[in-house]
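What you see is the complex with one protein chain gone and the rest in place.
On to chain A.
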Amino acid sequence: MLKLHYNLEKVSMGLVAAIIVAASIGGIVEIAPLFTIDETVEIPEDMRPNTPLELAGREIYIREGCYACHSQMVRSLADELDRYGPYSMTSESAYDRPMLWGSKRTGPDLARLGEKYSDTWHVQHLLDPRSVVPASIMPSYSWLDQDLDADLIKDQLTTLARLGVPYNEEMIKQARQDLFAQTQPDSEFVEGLNARYGERVAVRSFDGDVSRLTELDALVAYLQSLGQLTLEPYDLFEEVAQ
């Protein structure tokens, strides 16, 4: 047999060079497609980034480790289409940093959860899952009714904008105002929020208490936005499905 490797091992710099070449091939195959990602992933016209409140909720989703048991990815399999709806498209997580597709489903997939259940249900279910689903094994997140810490929201938008999420200067400047406005339907600032993020943004007191801004407000706003940032997957699916 070839003694190439046998001999290569004896020349240490040669071996280093060979390792670099081999690893680079593997790397290029994975990385090269990303060079053209802007062209290959088409962002739907109606796609919007998360609002500041949803973003804060997303941080709580990450903090509490929701992704460990819930995926956010409807796979392209017939049974999943039947149960959850249209399969997830790349563009839907284009603004997700980091993405939260998850890899394990102890609970159900959440990619199409938005507006499936009422806010009240989400609040009850997060605080005490078994009060609404007796057989549930989800832990209680009873501390989520604490006040939301929104101090870093502006910085967070700035960071994401730098990473390519389309938050403009206006959005960053008004981040705090938008965050509060989304739970106060009667507030004068709702107009600005809608102007920046579109009319389809849900503006409600998500935890049912207008007087306080809680982590529940943020998390439920985020959950209600899942699969609602663009409606294109639903439209495309409707065209091809029977």
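Operating definition for what follows: a contact is a pair of C-beta atoms (placed from the backbone, for glycine too) under 8 Å apart; a residue touches a chain by one contact, two chains touch by 3 or more; residues count from 1.
Definition applied: contacts and distances are computed from a predicted model.
Engineer: For the complex's missing chain, which UniProt name, "FAD binding domain-containing protein", "Cbb3-type cytochrome c oxidase subunit", "Transketolase" or "4Fe-4S dicluster domain-containing protein"?
Structural biologist: The UniProt record for the chain left out of view names it "Cbb3-type cytochrome c oxidase subunit".
Engineer: Tell me which of A:S91, A:Q124, A:S140 or A:T158 is the one touching the absent chain.
Structural biologist: A:Q124
Engineer: Just to verify: which one of A:L77, A:I137, A:L163 or A:A195 makes contact with the chain not shown?
Structural biologist: A:L77
Engineer: I'm checking contacts with the chain that's been left out. Which of A:M73, A:L100, A:A202 or A:A218 qualifies?
Structural biologist: A:A202
Engineer: Since one chain has been left out of the picture, which residues of chain A touch it in the full complex?
Structural biologist: 1, 10, 32-33, 36, 39-40, 75-83, 85, 87, 112, 115-121, 124-125, 131-135, 202, 234, 237, 240-242
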